[in-house]
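Below you will find the structure I want to go over with you.
Missing here: one protein chain of the complex. Every other protein chain is in place.
Per-chain residue numbering starts at 1, and chain names A, B and C are given in the order in which the chains are listed.
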Amino acid sequence: MEKFRIKEATVIYLEKPDLKEPILIEGLPGVGNVGKLAAEHLIDEIKAKKFAEIYSSDFPPQVFVNPDGTIRLVKNELYYWKGEGKAKDLIILTGDYQGLSSKGQYLLAEAVLDIVEQFGTKMIFTLGGYGTGLEIEKPRVIGAATDKELVEELKKHGVIFKGEEGGGIIGASGLLLGLGKLRNMKGICLMGETSGYIVDPNSAREVIKVLTEMLGIKISFEKLDEKAEEVKRITDRIRSLEKALVEKEKKEDLRYIG
Amino acid sequence: MEKFRIKEATVIYLEKPDLKEPILIEGLPGVGNVGKLAAEHLIDEIKAKKFAEIYSSDFPPQVFVNPDGTIRLVKNELYYWKGEGKAKDLIILTGDYQGLSSKGQYLLAEAVLDIVEQFGTKMIFTLGGYGTGLEIEKPRVIGAATDKELVEELKKHGVIFKGEEGGGIIGASGLLLGLGKLRNMKGICLMGETSGYIVDPNSAREVIKVLTEMLGIKISFEKLDEKAEEVKRITDRIRSLEKALVEKEKKEDLRYIG
Amino acid sequence: MEKFRIKEATVIYLEKPDLKEPILIEGLPGVGNVGKLAAEHLIDEIKAKKFAEIYSSDFPPQVFVNPDGTIRLVKNELYYWKGEGKAKDLIILTGDYQGLSSKGQYLLAEAVLDIVEQFGTKMIFTLGGYGTGLEIEKPRVIGAATDKELVEELKKHGVIFKGEEGGGIIGASGLLLGLGKLRNMKGICLMGETSGYIVDPNSAREVIKVLTEMLGIKISFEKLDEKAEEVKRITDRIRSLEKALVEKEKKEDLRYIG
Partner (left out) sequence: MEKFRIKEATVIYLEKPDLKEPILIEGLPGVGNVGKLAAEHLIDEIKAKKFAEIYSSDFPPQVFVNPDGTIRLVKNELYYWKGEGKAKDLIILTGDYQGLSSKGQYLLAEAVLDIVEQFGTKMIFTLGGYGTGLEIEKPRVIGAATDKELVEELKKHGVIFKGEEGGGIIGASGLLLGLGKLRNMKGICLMGETSGYIVDPNSAREVIKVLTEMLGIKISFEKLDEKAEEVKRITDRIRSLEKALVEKEKKEDLRYIG
């Protein structure tokens, strides 16, 4: 690897894969971490291979310390997967952070589009969470798209559309679609309902179900189910502790009165 | 549309209209959204035509979701109107946001001036709200201008001037005049009094009345009147709910005493 | 005036005066507005003439409205004065704002140094306030300088030095000296003690007294005295109102007891 200086978007290729009109799938950190969880699950299940890293001076000036004591600079990563059967080739974007500033967000999204455009990408899926502020048992998947035809197709897959004007999608999930549209790329945003207070594998599963159904890919959801179970165990424990605490306080209050 | 990257001010022309010294009219989001409401009403009434879009990495990294489920990247827009009779050609600027940073505000204002300068623009009207912190039944229109002659002309149209030193106009409405003046453009700022707490079509109507009078254009104000009625209905309902709540609380207080 | 775009520091010359090693004097807004008051008083008294304006995209995106209803873009200004007798030529910097960002502060200070370097400037005086948090009846002048010889000279003029390590001068008053020193310019900072809560002509007078004494210039301080009187009248009135209020409250408290 040669010497270089990190700019607002510096791409390092580990490999230049041979791909045919790959579909871009984005899942970066965000509400409930739904997009990142979904993208990472997909990468694991289909055994997608990393081919590029994106560093940015608009990411925090930070390294992560791995469990073995080694460090790595914060980054975004691009994975690819050669389509099998009817399934098309994929490029999957995930990573540690989104850009910190508005300007950085634009530059990073443009850098990603520049990369995938080289491979002939014409379709983008962006994955994220849709914060509801309430706990959701059966999270629905909310959609948005660049074209009306895609909206109709999404409805067939049970995706919900919120009719009222003025809703917005902030960050990479919105920007990749908006900037991609200006490059004549089509795009779909899939947002899983989530409270927004916890990391939500339950919501990620619903998002990835719709995605794989549309892509014609079959994967296991076992690992996401396990993560969802674990999160549920933790939140249940917290809730029962809270309940116990409230009841203890009630008893103590009674003593004062009694 | 060809490939490009969004900079602090990226202009995409949909059409290059043939205009003669068009007057620039700016109405972007701001206090009470007065400027934007006024500009949009004018565009609708005179059926001005969109000819350019401005994207910026200094706007939020966001797309809006339309009621039909499709998305659009946040932007500013330029409309034109070929003057009829004595009325001169117009270019109208409106949009979703003003620049987020000070530097972006300057760059965006310069980009707009660069565009209109091509068409020979020599006169600018900027529209906005003048926050009073109080509800205003009969909003007056406060003025400012690049030249004393314009100040005198504005007074004939009932526009008020606040004599005291030190007042300022922040954002595009101020900057377009200040930067335009450095390019030898003349300019007028019309600010409708508004509480600043709600979107205010009532104030926008007063601003657009003065503007169209000065431009020699006749338009209907019916739609702004309707919007003003609707806002009034909503604020009245809130007020009566508040009143009911206060009285209910009084009664409950009395029970404690009685 | 030709067309141009405002950058982080855009200089417009109204005139290119013929000056011989002019001394730069800076008085921009800051603590107690002491520097700005002092610079403006000096400009008025010696009838210095404006020769350049500095605009910056790092100033707020704002115009001021003059009492006559006309507007002007926020800016900094440079004045010159041809020295009389033994007094040397002067360039005086004042204005509406300092740069908003750290980077802008550096760029603006460098732009000013670039200008005065053309004229052969070798000496800089920066004027400011020294916030004490307490009301000061007889404000002293605190000093700092690029060289020990200047420190000794300042002491002869009654300027105080705070021995303890770690004090800092933030903004243009510090930066012009620090960056000027890297260009082999000598420099002095004069800071008038001030509470920091009000605009303080009393402190400005003490600063300008030391300055003019060092420059060998005789000016009247009448107008600063008048401003100081006015500020005193206002603060006295506020204080007596506060006192009356406190006593009224005391009496009301007594009624409860009595």
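We adopt the following convention: contacts are C-beta pairs under 8 Å (C-beta built on N, C-alpha and C of every residue); 3 or more make two chains touch, one makes a residue touch a chain.
What you see is a predicted model, and the numbers here were worked out from it, not measured in a lab.
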- [ ] Please identify which of the visible chains the hidden chain touches across the whole complex.
- [x] A, C
Open item on the list: Which candidate, C:Val11, C:Ala87 or C:Val151, sits in contact with the chain we can't see?
Closed with: C:Val151
Task: Identified contact with the non-displayed chain, of A:Leu14, A:Val63 or A:Ile234 - done: A:Val63
TODO: With the full complex in mind, choose from C:Ala52, C:Ile169 or C:Leu215 the residue touching the hidden chain.
DONE: C:Ile169
Task: Touch list for chain C against the chain that is not drawn - done: 99, 102-103, 105-107, 109-110, 114, 117, 143-148, 151, 154, 161-172, 174-175, 177-179, 181-184, 187, 189
Open item on the list: Tell me which stretches of chain A touch the chain missing from the display.
Closed with: 1, 3-6, 8, 12, 55, 57-74, 100
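In the analysis below, only the chains that are shown with their structure count from here on.
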Open item on the list: What's the contact topology between the chains, one of line, ring, star, complete, other?
Closed with: line
Open item on the list: With a Cα-based fit, what is the angle in degrees between chain A and its identical partner chain B, given to the nearest 5?
Closed with: 90
TODO: Measure off the straight-line distance from the CA centroid of chain A to the CA centroid of chain B, and report it in whole Å.
DONE: 37
Task: Mean-CA-position distance for chain C and chain A (Å) - done: 52
Open item on the list: Among all residues of chain B, which ones touch two or more of the remaining chains?
Closed with: none
